[in-house]
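Accompanying notes for the structure given below.
Removed: one protein chain of the complex. Kept in place: all other protein chains.
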Amino acid sequence: MARMKFLCDADRCIECNACVTACKNENEVPWGINRRRVVTLNDGKPGERSVSMACMHCTDAPCAAVCPVSCILSTDEGVVLHSKDLCIGCGYCFYACPFGAPQYPQLGNFGSRGKMDKCTYCAGGGGTEVPGSIEEYRKYGANRLLEGKLPLCAEMCSTKSLLAGDSEIIAQIYKERVLTRGYGSGAWGWRTAYRESIAI
Amino acid sequence: MLIKREQVERRRGSLAGALPGSTSGGLDRRSFLRRSGLAAGGLAALGTFSPGMLRTTQAGPPPTPGVPVERRKNICTHCSVGCTVTAEVQNGVWIGQEPSWDSPINRGSHCSKGASVRELVHGDRRVKYPMKLVDGNWTRISWDMAIDEIGNTLAAIREKSGPDSVYWLGSTKFSNEAGYLFRKFVAFWGTNNVDCQARICHSTTVAGVANTWGYGAMTNSFNDIRRSKTLLIMGGNPAEAHPVSLQHLLEGKELNRANFIVIDPRMTRTAAHANDYVRIRPGTDIAAIWGMLWHIFQNGWEDKEFISQRVYGMDETRKEVAKWTPDEVERVTGIPGEQLRRVAEKFAKDRPSTLIWAMGQTQHTVGTANVRASCTLLLATGNVGGFGNGANIFRGHDNVQGTTDLGLDVTSLPLYYGLDEGAWRHWCRVWGVDYAWVQSRFASKQLMEAPGIAAPRWFDATMLAKSSIGQSDNLRAMMVFGHNGNTITRMPEAVKGIEALELLVIVDTVPTNWSSVSQRKNGTYLLPCGTQFESSGSRTNSNRALQWYDQVVQPIFESKEDQEIVYLFAKKLGVADQLCKNIAVETNRPLPEDLLREINRGGWSTGYSGQSPERLKRQRDHQGDFDLVSLRAKDGPCAGEYYGLPWPCWGTPDLNHPGTAILYNNHLHVKDGGGAFRARFGVERNGATLLAEGSYPLGSDIKDGYPEFTMAVLKKLGWDSELTTPEMTVIREVGGNNIDAVSWSTDLSGGIQRVALAHGCIPYGNAKARAVAWNLPDPVPVHREPIYTPRPDLVAKYPTLPDATQLRVPNIGFTVQKAAVDQKVANRFPLILTSGRLVDYEGGGDETRANIWLAELRQDMFVEISPADAQARGISNGSWVWVTGAENSSKARVKALVTERVGKGVAFMPFHFSGWFQGVDQRDRFPQGIDPYVLGEAVNSITTYGYDPVTNMPESKVTLCQITAI
Partner (left out) sequence: MSALSTRLRHALGTLVLLGIIASAVPASAQQAAPPPPAQSSQSSPLIDPDALAVNEQTLLGDFSRVEGSILIPNTRERVLIQPAGRLWDYFHEVLLRPIALIVIFGMVALLAIAYLAMGRLRISAGRSGKRMQRFSAFERFSHWLTATSFIVLALTGLNITFGKVALRPLIGPDAFSTVSQYAKYIHNYVSFAFVAGLVLIAAMWMKQNIPRKMDITWLKEGGGLIGSKHPTAGRFNAGQKMIFWFVVGAGAAAAISGYLLIFPFYVTNIAGMQVAQVVHSLLAAAFVAVILAHIYIGTLGMEGAFEAMGTGSVDFNWAKQHHRAWVEEEVAKGHLPQPTLSATPAE
């Protein structure tokens, strides 16, 4: 079975934020929740690179390990999903996440967190809702994987910088790109998320 | 209630099993690879992707079960790349966007704007119904009342001050059809005061490029850049302004290991991906280009054969270039000689080379000259009219090319026919109306043939003394369709102009800053129009390709389509019957198909004649057949055609011309989209021929240069006998008693074009491009310092052009520059202020700042300032600062962004913001509930005087400012 991953080719990323608005559009994500974001390093200087980041759907996902109520789990495709019915909004997944993926709607007048929200790889949610149902959509967003589609952020990436799909295929795509053009700043986050990098 | 977690886990683990038949009809390997962001290529050896739990269904957000989901193709409304937008619609509601894999332009991709266009239709900050200001309060009115009241006021102004006192400011967001209808309607109103954003965008490009080699447009295409070995981007930031184009640029760069060079005052997001970045002082492009040419001529790197065959006047240019030694170039531009030499060498030697530009070259007092210098560089190195080279001019809005072509321009009727009597008679024949009647609508024949007032000068025309304006009275009314006021320089004066108007009508999807910036109390109307997603028609992208788009949803709230609004005004003003004589109208909506057919019947000059709605719709349905690089369909019903039938698409639609993907390309037969430089400026000058010598399109019967085709030329060649009887009948009708004068551009039968093409000849002639444009103020471009320059010491040597009257109003740039130098303005305002685009917003920005998904990304107006300048002023990153301007005691309260992106002495502000003015938040002036989410100061409240002498393009790229900490 395919192992789904994200790969951001920073040498292609132009910080256009299409991934961000595509995510908002597809999943009707409210203001203040950033399932995906683009971080720019060395902003304004030679060597500037931007990286689009969301939940990387880690191998041995630390968020899942630390969750005090075990509401996070990995699917057979390696997609890390969670159940908002079980989540208690404690914030532990945020401390553990190497990529700042978990988001919390702010409830109440002090920092009390609501149910955690994060990138679902456009694969619905980890609750009991029927996959692809309107109930699942309202709680978690789209279930594109079920329809044979990949996350919209990657599908709509303006420069094909953000890749999603079977890890072997996207690693191969990246490898070929680097060989063709002769440079590559690396598969950002792969070492931390998947404990591997792409050998060129 | 208590469901055991284990049950859930079990269900998830065996999800595939829970969906019978899930593996069949799933994602096949090819589409998987495509979705993974790849054209298959070398991956064939990879194992097959097993679809696992995948299943194919139709929608994004889950649709209501049992109700069909329709897919409709539209085009992104934002920039000119022309990305296809695929919308999923159910029950008349736009429920999702899907990637448009088949489009050879965007291949599924979007930028942040394109990926969020659904919100433009869904957003609740839209103008919902007609409104007018009553004693300072926005009051809801009906459409009938609005049209009636506005129509009566217009008629009264016409009676009192003449038709020229009403300004019709159109929009580059119009479809081709709506733009054409608007232009035609304004002709029937009786004025040439009609313009659009093209004026402040690429008017100087159009003037400069057309005066060099014939047509004022991008010569090649986004896709063709994939063939380039050197990409020089000078005065453009496509990573932010045209993000999807970067897909082609970066892939081209990678596949060819091409040189990717950026010359810009800012280390832009585009420059971040360059392999050579050159920092330049804003406003010194000509000096930099001549500096490159100095190296090229010095080392003999120029393409001598190309110059001798296809270029006129290069020797005169050499004389000017010789003055630009590396030392002088460095003194003026700040570019080290060694670096410029390297760039020049790469550009001249690693061919094909393309030069890409946008507003960085055009929005200057020397805009036209900048553009012409760029053209000269391309000509000298033989980099025009071939694969992978050319002037790749990235236009701004999604239909700025189309609306430019269709004459939303104070200097021309549709398709560059100009304003002389011949042009008017041509279009009257097409329209089927009497020339005398049209003339009677104008104040005089003289004003009918005199270019109107350029849009950036409208408020001068409102406030200057009557005697200094080239028409009978001042402007009294502004009819503003889809055009934001903050896009024009000198806003403090524009605000006074708005207040001086008798009537202000704003037709837009969002209120725009016209509605909020002034203290108007009455005489102001706000009419809701739909976005292009609520409309259908065709649009022309930057590479001249026409795409048909379908209505996604009906206009929401009380919005109406642009052409319906134009028609309603025409009806009220009594010209509707003439306006739509040959056009079907369904409940006040002129049919776009009929409008395009009329454009086809009259658009010979620019080859808008072959793109029938049927051909465009067929391409829309077979987008996937077109090649990524050549843009040509290999098979399928569109086989042989280029994507979008890029103009010129010669002859009638029946002729099946494939369109012209690359202009002036003599490596192809004209029937395959080949061409040559246009014979537009005569055949001879000062004893030297202006026609090409020994260069001609592939397979031409004439193996040399030739003038444009007329009946006289056909007769001389003996080819007139090939015209059919019906063609001859039409030619006789057009020509009357002088059929020899009937030309390829006035022959309504298309016969002359057909015969020329049959002989492998290009209808407009085969000439040389002009390095010397003797009809322009500087026939050979000359560096001239900006009006407000940080280098007053250079003004004596490089002064701006003398004062003159242009486009009905005086241009006193010289006086202003002299005063600025005399008063030592540069001492008080030591920083250069330049401006540009951001990726998240577009144009005036109100529409995008009212889009909640985009607004979240950029919540504050800012000014970029270098660390050195910030430190000297005690400014920290993220703090509030005042930016003060050199005119009108202008000031703006913005956040400081301290960054090395700008060099020392340069500050940068984005456009797109408005809603604050001179430090005051004007949110409460917007009609209630439809104020954009994000407001901020407009950069144009700081910008200053300065206009290009040819087109009156305002100088929004170089002025002076001071920045102080708050």
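Note that the chains are named A and B in the order they appear, and that numbering of residues resets to 1 at the start of each chain.
Simple rule for what comes next: a residue touches a chain if its C-beta (ideal position, glycine included) is under 8 Å from a C-beta of that chain, and two chains touch if they have at least 3 such contacts.
Here the structure is a predicted model, which means the values were calculated and not measured.
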Task = Kindly state which of the options A:V51, A:L81, A:L146 or A:V178 is in contact with the chain not pictured.
result = A:V51
Message = Using the document's definition of touch, tell me which of B:T325, B:Q339 or B:S444 contacts the absent chain.
response = B:Q339
Note = Note that chain A touches the chain not displayed via residues 10-11, 15, 17, 32, 34, 37-43, 45-51, 53, 62, 65-71, 85-92, 94-100, 110-113, 183, 185-186, 188-189, 191-192
Absent-chain interface as seen on chain B, which is shown = 1-5, 8, 267, 271-279, 336, 338-339, 342, 840, 856-860, 866-868, 900, 903-904
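The criterion applied here is as follows: only the chains that are shown with their structure count from here on.
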Key: chain B to chain A touching residues, read off their complex   = 3, 5, 8-9, 11-13, 15-16, 19, 26-27, 31-33, 35-38, 41-43, 46-47, 49-62, 64, 96-97, 99, 107-116, 118-119, 239-240, 243-244, 246-247, 250-251, 253-255, 257, 267, 269-270, 272-273, 277, 839-840, 852-854, 856-857, 864, 899-902
Ask   = Can you list the chain A residues touching chain B in their complex?
value = 1-2, 11-12, 14-22, 24-26, 28, 31-32, 43-50, 70, 73, 75-77, 81, 83, 86, 126-128, 131-134, 136-137, 142-150, 152, 154-160, 162-166, 168-170, 172-173, 176-177, 180-182
